[in-house]
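Heads up, one of the protein chains got dropped from this complex, but the rest are sitting where they should.
Now for subunit A:
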Amino acid sequence: MTSRVVLVRGSRAAGGGGGCCSGDIRPFDGGGSHAHVPPEDPVSSVYRALRQELPPDVAVEVVSPSNWLWLVPELTTAGRRRGLRGAALRRSVRAGLAVESLIVDGVVLASGGLPDPAAAVAAVEAELALR
């Protein structure tokens, strides 16, 4: 795996919640008149475009904005690797934690809103080309 692209889900993405023994899940697939379709997440189209255009050795992860246990170390480690320290590192981590963020190896390309799929692919490819 040479690079990792991270997409942080949007604010309306379905959440887990509930714990044992309930949760926002669907016990059956499909359904008739009562089908419970999961809300469309803005990251979907960007993810599909990235996955289609990027080579297989570039990982593309979709992460919930509440998954701080994974996101904070990922952003901090990558930021430090790029030489960020202090306030600059804090700003970078905070930007990456925002909903609908696009991150490439710790570099936050978009925060709080995603570009359209083509622009996202171009931005990621440009970032990767810099290495």
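By definition in this document, contacts are C-beta pairs under 8 Å (C-beta built on N, C-alpha and C of every residue); 3 or more make two chains touch, one makes a residue touch a chain; residues count from 1.
In this section, contacts and distances are computed from a predicted model.
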item	value
Omitted chain, identified by the protein name its UniProt record gives, among "ABC transporter permease", "OB-fold domain-containing protein", "FAD-linked oxidase C-terminal domain-containing protein" or "Carbon starvation protein"	"Carbon starvation protein"
Interface residues of subunit A (partner: the chain not displayed)	11-34, 36, 38-41, 43-48, 51-52, 56, 59, 61-70, 72, 94-95, 97-100, 112-113
